[in-house]
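All protein chains but one are shown in place.
Chain IDs A and B follow the sequence of writing; residue 1 opens each chain.
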Amino acid sequence: MSNTPGSPTLHSNAAMAVELTGITKRFGAFVANDGIDLAVRRGEIRAIIGENGAGKTTLMNILFGLLQPDEGSIRLNGEEIVIADPSVAIKAGLGMVHQHFKLVPSLSVADNVFLGMEIRRHGLIDHAAQVERTRELSKRFGLQVDPTERVGLLSVGIEQRIEILKVLVRGARTIILDEPTAVLTPQESRELFQTLRSFVAEGMTVIFISHHLEEVMEVSDTVTVLRNGRKVATRPTAELSKDELVHMMVGREVSFDRRARASLHGDVVLEVKDLWARDDRLLPALRDASFTVRSGEVVGIAGVAGNGQTELAEVLSGLRPASHGGAWLKGRNLTALSPAAIRQAGLAHVPGDRMVRGVDRNASIAANTLMGRQHRAPWSRGGMLNWNAINQNAETLIKSFDIRARAAGDAVKRLSGGNIQKVVLAREFTNGADFLLIDQPTRGVDIGAQEAIHDEIMRQRAAGRAILLISVQLDELAALADRILVMFNGRIMGEVAGDDADEERIGMMMAGVAAPEFAAEIAS
Amino acid sequence: MEILDKLINVALIAATLRTTAPILLVALGGSFTTKAGIFNIGLEGQMLVGAFFAVLGSIWTGSALAGVACGVAAALVFALIFAVLVVSFKANEVVVGLALNILAGGMTISLMKAIFGTRGSIVGHGIVGLPKVQLPGARDLLGSWAPLISGFTPLVYVAFIAVPLLVVCYNRTRLGLYIRVVGEKPEAAEALGISITRVRYIASLLCGLLAGLAGAHLSLGYITMFTENMSSGRGFMAVAILIFSNGDPLKVLAGCLLFGFADAFSLRLQTFGYPSYLVLTVPYVVALIALFALSYRARPRVIAETLESMRKLLSVDKNTEPGRKNPQ
Partner (left out) sequence: MKDHLRAVSGQVIAIGVALLMGAIIILMVGESPLRVFMTLLRGAFGDQEKIAGTLLQTTPILICGVAACIGLRGGMFNVGIEGQLFLGGFAAAWVGFAMPLPAGIHTLAALALAVVAGAAWVAIPAYFRARYNTNEVVSTILSNYVAVLLTSYFTIFLFKRPGGWSETPPILATSYLPEIFTFSRLNWGLVIGLVLAVGAALVFRYTKWGYGVTMVGSAPKFAEYGGVNVKRQGFLVLLLSGAVGGLAGGVETLGVHHRFMEGFAPGFGFDGLIAALLANGSPVATIFTALFFGALRNGSLLLEVDTSASREIITVIQALIILSVSAQVLVRKRGDSQAGERRWKF
């Protein structure tokens, strides 16, 4: 820790780079930020930490003018300001490095840095001058890049440096970074921290969003913890232990309403061994996953979104090729089968991206409940569909899954998000598969419906199905899972028994600290 | 061998440059929309109205230059309609492009009938064609090779000069840069306050400008006449070229030279008594083969992890991530 932490003062003065007072932001009925106060002293590194959906990104988007607050005010350097759009924020000396980079692959590093504020001579862009200035800046802050290289050929870590350079070249004095380390290797992260320290050494201010505990402890001067859209606390980092931080972050005295269960563990239904896969950009996204799921067992996959869970689900359902290893469903290797063959082998799949993968929004509920079973009687005979049976079944499902719709002929796009999810669940849970792959079953679903969905999952378990439950909501996993595997950066970091699910341990693994027995294996 | 000598000679190369010019102009126009992220199947129609109104303007004013201006203006109107529907109304670009092509076909024939009372073609009526430009000194310098650089109509020169200009535009000017950004990464443009709508409008209009010139070259260049549907698929070939060149001016030039050569070669074959109908298919067949071959080359690849790569990827926590290669 290069800077001595000081306790932040709460009354406004010019020593404060950023002061947010009483910021409230609602999206419909959902309150993303609820009366949040935040004061950041000039020259400090402030970490904002919290779980997914705690309101971190919303708060920063408000500060940067990408969103307008419903209530509350903003002061920069002691002066009240209305940040109508990002250009106002940039003029006021703010800069934001987004989680998703906005770089143009075919342009050079320098071109990207100067995009929108090109240096021109005789009306033509002066590449040499841009390269020169980029080089200067990158030297000054230790951001190693080759300004002439094309961005499309560079690694994610370097892309981030370019985003930071973009912010610097626009004269930012306060830099906001949204989950900057999520895409970095540990070494790249350390280099980033060096850079952040050099910023404060020059009197600049850094705000960074994270859920990676160790990094927060390592680099920040002060920590603000958000939970469910509210501020929990702001404390100097030096006064905090990791345990305290996890506790504030997860913070639930809430008992995980754990479902009672009898032990049913039967035969192994799914066996995953040394499974690897790459994402759409051909980067390794799933690394060396091995686990089994038995019948009558719910195995949970925990992890921050984007740590390989999607790829795992896609490989298991045949939508993405594995790059190594295999997964056996009742002895058949899924990685060699088409999606249709996997379904026949006994897979039911509740996809995480339900609007794109899970339904055809333009089609009726009945047509949506048909998908995946159109080859079987009584739904079809001799290639002809039996719409009577299909419609009747859809009506039955509407009743038994409590789907709020008028009729089976209603278009799915007329339903609410929760009801669309019920259509998907109704279809997948009733097609008699032995293995259920359930990805984010309750995302965007209201509380009442969540209960019903959890009940249904437990019923499926009782019926002897093998269930792999992927969720970013820890309480959901703790309530339902017999075992919980935690993923980070494409790798399984450890396993926790559902009966003694310990948020702290899971939280650590989600933040990249491997369980000892797994750490040993990874190291070897 | 003798046949080959007769087929391939200076005259053929000069003819190639001539036949390349219109498709090059229209493809360079399409390069703007391609780079801006618009699939513009309407090039054919823009070229056709350009050709028609160039003839009309030339007859009305008695000046080839005014004719060219008329052709360009008409193509610009079509480009504007395209932009309004596709960019502002977010209509389907294929549907709009096809409809505008059909509109261009029907409109030119209707107007031809209304104005000249004829069907099929407009010949004579005092159409003033573009003059041939004899470069002074070309003959002294190159002797029998002079036809390679001299004696073309002005728009041929314009077409070939436009290639380096476009290269400069995309690499050295703000507008060119923004067109690329809007096409490649619209969210980056948005984040930097670049108006996607405005850039796409400008790209569409630049496209109309060049497509109009291409049309004018068709009807006022080497032959001074207009016939129905005289663009005869050159606009579509340009789209094919744009698909596999991704709108890069130099690759567009290479593709267009290929088609220009196919065109000139097929004309040449005809004079040697090969059946004209078969010979005329050559450019289209070349376009199709190129389209298929290059999309086969760009097929997505599947990666299998080797022991080596697995070790590397597992030790990533300790080392830096290996440099990412562009997935394209």
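In the analysis below, contacts are C-beta pairs under 8 Å (C-beta built on N, C-alpha and C of every residue); 3 or more make two chains touch, one makes a residue touch a chain.
Nothing here was measured: the structure is a model prediction, and the numbers come from that model.
In the complete complex, the residue from A:Ala201, A:Ala238, A:Ala340 or A:Ala462 that touches the missing chain is A:Ala340. Residue in contact with the omitted chain (choice from B:Lys113, B:Lys132, B:Arg198 or B:Arg311): B:Lys113. Residue positions on chain B in contact with the hidden chain: 39, 41, 81, 85, 89-92, 94-96, 98-100, 102-103, 105-107, 109-115, 117, 119, 232-233, 236-237, 239-240, 243, 275, 277-278, 280-281, 284-285, 287-288, 291-292, 295-296, 298-299, in rising order.
Counting the whole complex, the residues of chain A in touch with the unshown chain are 317, 319, 338-344, 349, 351, 356-363, 367, 370-372, 374-375, 379-380, 383-385, 387, 411, 413.
One rule holds in what follows: only the chains that are shown with their structure count from here on.
Centroid to centroid, with C-alpha atoms defining each point, chain A and chain B lie 44 Å apart.
Chain A makes touch with chain B in their complex at residues 86-87, 98, 102-107, 111, 115-116, 118, 120, 123-125, 127, 152-157, 185-188, 276, 278, 280-284, 287-288, 321, 323-324, 489, 522. Of all residues in chain B, only 168, 171-174, 177, 180-181, 184-185, 187-188, 191-194, 302-305, 310, 313-314, 316-328 touch chain A in the complex they form.
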